[in-house]
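Missing here: one protein chain of the complex. Every other protein chain is in place.
We just call them A and B in the order they show up, numbering each chain from 1.
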Amino acid sequence: MSQTTSAPPRRSRRDLLGGLRRRLSGMPRWAQFLLMVAIALLCYVLPLLEPPIISTPGTDFGGVLFTVSVYVLVAVGLNIVVGYAGLLDLGYVGFYAIGAYTVGVLTAQHATWPWLLSLPVALVVTMVSGVLLGWPTLRVRGDYLAIVTLGFGEIVRLTLINSEWLGAARGIRPIPSPPSLPLFEVPHLDWSTGVPLVDFSDTTTFIEFGVTDPIPFYWLALTLIILVLLADKRIKDSRVGRAWEATREDEDAAELMGVPTFRFKLLAFAIGAFVGGIAGSLFATRQTFINPESFTLLISILFLSAVVVGGQGNRWGAVIGAVVVAYLPERFRGFEQWRVLVFGLALMLLAIYRPQGLLPPRRTVRAQRMEAETEALEVGEEPEDAVIAAGGPTPDDAAPTDEGSSRG
Amino acid sequence: MAETVQQPTPVTTGDTLLSLDDVTLKFGGVTALNGVSFHIDRGEILGLIGPNGAGKTTAFNVVTGIYRPTSGGVTFDGEQITGLKRYRIAKRGIARTFQNIRLFRAMTALENVMVGADARHTTGPISALLGLPRHRREEAAGRELALELLDFVGVGGRADELAGNLSYGDQRRLEIARAMATQPKLLCLDEPAAGFNPSEKQALMELIRKIRDRGLTVLLIEHDMRLVMGVVDRVVVLEFGTKIADASPTEVQNDPAVIAAYLGVAEDEVVTDE
Partner (left out) sequence: MAFQYVLDQFVSLFVGGLVFGSVYALIALGYTMVYGVLQLINFAHSEVFMFGTFATVWALWLVGADATTAGVALVASLAVAMLIAMITSGGVALLLERVAYRPLLNRGAPRLIALISAIGASFVLSELMGLRGALASALGVDDVLGRYVARSRENLGLPTDRTFTVQFEVLGYGVTNKDIIIVLAALLMMIAADQFIRRTRLGRGIRAVAQDPESASLMGVNSTRVIQLTFLIGGLLAGAAATLYMLQVGLTRYNAGFLLGVKAFTAAVLGGIGNLRGALVGGLVLGVAESLGSGLFGSEWRHVVAFVLLVVILLFRPTGLLGESLGKARA
């Protein structure tokens, strides 16, 4: 009778992304899988569709998408270090640079290896550099780690500038492309008349890595993102991921539960560096030239912002954060001189109004939901008491809330 | 209220599991432990009691490798463990809980216990990545053990809740489950009943007996002397970093030095039994 109490209040307000996820996780597994595949496919054809509004006026949409995908890759890698293992790394750009420069040195500066051959070497080198940096510094805690990694990033950049062997300030060129396998031409859409028309005069070759058309590079990057995300999921859901999170939550307790925390932190560093190296190698081959300008501390901070904006600890949050950080400035290039100002303001506003990031990890969501429910219970207590007093349900019926044992 | 009936059968098989030999620990000028020696037999429940600041938790910290003794050594299961890394000591088979709860608050209850279970696992990132059968077996076994332990301590229904959101009592019990998941030989409980009401305390002591029945040896720090007496086989009493008694509960209760320590009699009036 007294069931007039409506659905929990204040549930629906503002949390669009969270609501979307709740609906997603409610879907059956196969539907989720199909949805993922559909989204992936959409991502692949996005540069061909060149949809209005989303497309970037003035700059090549494919190129922008490539940049965005490099950021996504970096953010996913950095999320392992910062989000999972809780290690604040302000010098991540160093690994990105090492990846790019190893490719540069092997393919152009001191040898003429093909890109594909230089890639694995670059990844090994970045991973080793991650271990070499981590070995001494991961014993240092918290904010010191931040400043030491910041120092590392700067050391890498200044070394690049000052070392003739690495091309100094001029950098390295020309870095070759990955091997092409031209099979067929894919037409783009043309929206200039307001309706989408297939434009056969504007095509992308599947699959030819050239200077003029960045779309195949984007496809390559997207493929790598998917692989990295899959790997990330597997590792995160294993003993390794749990060890990272336990270390982040309470290092001493983790150690006493048998987690070799140092080893796992080092592993996070190495894996993070590895992913950063992939991103750097991709960047180098697409760009065809690299110089120290592309590896400033500002870039490190942009990377970190991507992770935090998205919601550290959640791989999809990192993806979204990277898209926001890399795409929005490209989309609004018309306001170029105001970009950094707006970006700074956005960071501040975000920190104040959505500190857990755009897409926080599920644990945060869950914690908030719990809090909301507890709150609702507390709010709902009084009317309930009133009902009891009015001779409604007996106290025995109301009792098994089993929340009673929690002491204030 | 606590039952003062003693456990009739101290399981003294004579097989020593852990022994501290003349352990001294100094912080600067302060001596936290002064030549402390005691041992635990396999299958025993040993109570470690003493007034605040007597060095109980410090002794725990020496056993679990947080502190390295200034002199003396710790032998576990026939081997020296002094100076071993903390996680190695955990893997040797010593697990503990904390006086002030230290759970991984942003992880679920199940994940917390699985971290403990992982101490016995060996697969790394590569096998996780490739989904090797051995890795899957370990994951499944770890999950099963964790769920079983959650049930055992009575937090079974809350496996998917965040540890930080559990009630205080559940957090304490979850810590025990997490420690047990490392499959230790020796379980060290640091004031597990702190903040409990009398009936919760009784339930906990019951749980501790059940833990021993599973074949674990238990080292128990507890402030409430009466409570300890009901469950332990033997009691070691510390005061100011020195052992002042090591005997059965009844004997200890009648020991003038212990009574003095607990009643706060001035030191010169205390007659030590040596």
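Keep this in mind: a residue touches a chain if its C-beta (ideal position, glycine included) is under 8 Å from a C-beta of that chain, and two chains touch if they have at least 3 such contacts.
Small disclaimer: the values here were computed from a predicted structure and weren't measured.
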item: Chains in view touching the one left out; value: A
item: Full-complex contact with the absent chain, from A:L24, A:L42, A:V124 or A:I155; value: A:I155
item: Touching residue (missing chain; options A:A40, A:A146 or A:L189); value: A:A146
item: Residue among A:S55, A:T137, A:T261 or A:N314 touching the omitted chain; value: A:T137
item: Full-complex contact with the absent chain, from A:T247, A:T261 or A:Q312; value: A:Q312
item: Absent-chain interface as seen on subunit A, which is shown; value: 82, 88, 136-137, 139-141, 143-144, 146-148, 150-152, 154-155, 158-159, 161-162, 297, 301, 304-305, 308-309, 312, 337-338, 340-341, 343-352, 355
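The rule is simple: only the chains that are shown with their structure count from here on.
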item: In the complex, subunit B residues that touch subunit A; value: 64-66, 85-87, 90-91, 95-96, 98, 102-108, 111-112, 114-116, 118-121, 123-125, 128-129, 131, 135, 138-139, 142, 161-162, 164-170, 178-179, 182, 195
item: Residue numbers on subunit A that touch subunit B, as the complex places them; value: 231, 234-235, 237-240, 242-243, 245-246, 248-250, 252-261, 267, 271, 363-364, 366-367, 370, 403, 405-407
